[in-house]
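Here the complex is missing one protein chain, while the rest keep their positions.
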Amino acid sequence: MARITAAAFTSHVPAIGAAMDLGKTQEAYWQPVFAGYEASRQWLREQKPDVVFLVYNDHANAFSLDLIPTFAIGTAADYPIADEGWGPRPVPPVKGHPELAAHIAQSVIQEDFDLTIVNRMPVDHGLTVPLSLMCGERPADDFRWPFAVIPFAVNVVQYPVPSGRRCFELGKAIRRAIESFDEDLNVQIWGTGGMSHQLQGPRAGLINREWDNAFLDRLIADPAGLAAMPHIDYVREAGSEGIELVMWLIARGAMADIAGGPAPRVKHRFYHVPASNTAVGHLILED
Amino acid sequence: MARITAAAFTSHVPAIGAAMDLGKTQEAYWQPVFAGYEASRQWLREQKPDVVFLVYNDHANAFSLDLIPTFAIGTAADYPIADEGWGPRPVPPVKGHPELAAHIAQSVIQEDFDLTIVNRMPVDHGLTVPLSLMCGERPADDFRWPFAVIPFAVNVVQYPVPSGRRCFELGKAIRRAIESFDEDLNVQIWGTGGMSHQLQGPRAGLINREWDNAFLDRLIADPAGLAAMPHIDYVREAGSEGIELVMWLIARGAMADIAGGPAPRVKHRFYHVPASNTAVGHLILED
Amino acid sequence: MPLHKPYKDIPGTTIFDAEQSRLGYWLNQFCMSLMSAENRARFKADERAYLDEWAMTEDQKQAVIARDLNRCLALGGNIYFLAKIGATDGKSFQQMAGSMTGLSEEQYRQMMLAGGRPAEGNRSLADWENRKKETL
Partner (left out) sequence: MPLHKPYKDIPGTTIFDAEQSRLGYWLNQFCMSLMSAENRARFKADERAYLDEWAMTEDQKQAVIARDLNRCLALGGNIYFLAKIGATDGKSFQQMAGSMTGLSEEQYRQMMLAGGRPAEGNRSLADWENRKKETL
């Protein structure tokens, strides 16, 4: 039986990917960011997940205004790396897990989540930066990610985006789906995006350290309460792009305690300002 | 304030479109089918809706296997006619209602329906055949449809399709959304597809007159009960493509009685076998 | 626990679920390409060459060339996609559906005119098993 063993949460700032791709990780500006992920890389090597269910948002790369799915699940065997305008990142292509992905899609659609199923989709920094942060640079002689990935894209670009509560409920359904899959798989679920940041308008550069840390506290100890927070609070307190944090509630909703199990263990917690325009937040919870 | 004044239900058999396009409507085979819609055409001319919210399914024309939305709402200003393999039907292009469509999308997404918003989409016989049946041939000197259309595409091609109950609940939410739109609009909602038919395999040609008529009876008098019917009953009793009938529950769920108002008036009811492989069912309910 | 698939009990019917969809991905995408007149012409000019442009299995290509729609279904095809092959051949949906039933075109047309295939005796695998026994 497949089981969710841990959840990881992390910002997915594009500049972090660029810093890795351009060999700047030891520069004074970037060194503290990457230091915050050293323990995580070690942890991930030990955990050896078979599959990561990776919740992120596309940033106008796979989806234009022609078609905007609220929730899109990737059921493909592989996903190319998007050219976001700077050329594609020099990272390995992403291998999917079609069987588990299709199983999850089938299960949660039957639980009234109206997913869009996607079989062709380039993946952007929202998905590849978390992989880079957590896995480190991929060596030329083993240029692949060490596990399969199920991309799960959430619309947080055009309003209205799904509510925190909807995301949290979806997480619960995803847990049930994964746990009903026959094959013995070690599955992690990652929530990405955030923390506070605003990339647009005269208010760009907004950072709210206090609010971000309260968000992390509540994500650990009061996720159901946190899921009730309305969108306007995210935007007002954490910047227009801070809304990405609703996606973390999908991963959190998929953990054991929400299904009546024991509370998760906090394996790692990290917070840093700034990375480009953004506050970096990171959390690992083990089930 | 926009208001839903009526719901119409009809099969959307492609051969019916072909019969109209090829001038065969007076042939003995087709004459009874079109006779069943004469009263409807008169009724529609009198009703003069501003907008028809048209629930249908795409038949592998707008959506390939690359991307399969469970529910897709069209918010575009216009929609071209699909070339389904025989060349596009010679019918007018479809004008949308972007403002109302976007309003509905925004409203129901906030009510936890995970729609996909679509701004570029060719429309196939699922949408154009009901328009042709209800409006009649369009004269060369007024080659346009007499109202705006909001296309609402439901996945009934790849399993799992949404449940009857989900469709019915969505209809309720669509009603609330339409009634909260500021402009004074006469809106109809149409449910299309069905009735019993199976297009594939050694069992192709299945028709179930008794079941179809019981479906019509319950759609009128017991829609909530009907919405509880599981998919397997549709497939077993009404053929593999009979599953399209779940879409009728969206339109039915949007009617006044479901929101606590009076029961609808049955303006017209028609049933005929066969049109090509399919039983033709048709119903007009006025609020 | 694998997903519950009650529809496996319907005789003579292939439900297009995620499993079939995976199997038939390229077969169906090939069919989708026949939505343009240009591709239809290219396909008709040299079926084999056109099919070889797609990552389909040899079985799938053979089933398409043979216009064996039942085989196409078994190999992951979906009827709405497959219909585009029939459209390219100038066939109606009734001709396509009939071709899968073992009836002649005229027999199928007559069956439909007479009210179609009844649900009675066609609801379950057991129904078809029983019929086979009676026929023996």
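A, B and C label the chains in the order they appear, each numbered from 1.
Heads up, the rule we're going with is that contacts are C-beta pairs under 8 Å (C-beta built on N, C-alpha and C of every residue); 3 or more make two chains touch, one makes a residue touch a chain.
Keep in mind it's a predicted model, so treat the numbers as computed, not measured.
Every shown chain touched by the omitted chain in the complete complex is listed here: A, B. The chain that is not drawn here is touched, among residues A:V33, A:A82 or A:L185, by A:A82. Per the touch definition above, the residue from B:H103, B:R252 or B:H272 contacting the chain not shown is B:H103. Against the chain not shown here, subunit A presents residues 14-15, 18, 59-61, 64-66, 82-87, 157-160, 196, 198-209, 211, 231-232, 235-237, 240-241, 273-274, 276-277, 279. Counting the whole complex, the residues of subunit B in touch with the unshown chain are 75, 98, 102-103, 105-107, 117, 119, 180, 182.
Simple rule for what comes next: only the chains that are shown with their structure count from here on.
In terms of their C-alpha centroids, the spacing between subunit B and subunit C amounts to 25 Å. In whole angstrom, the spacing between the mean C-alpha positions of subunit A and subunit B is 38. Residues of subunit A found to touch two or more other chains are 106, 117, 119. Shared interface positions of subunit C, i.e. residues touching 2 or more other chains, are given as 17-18, 21, 25.
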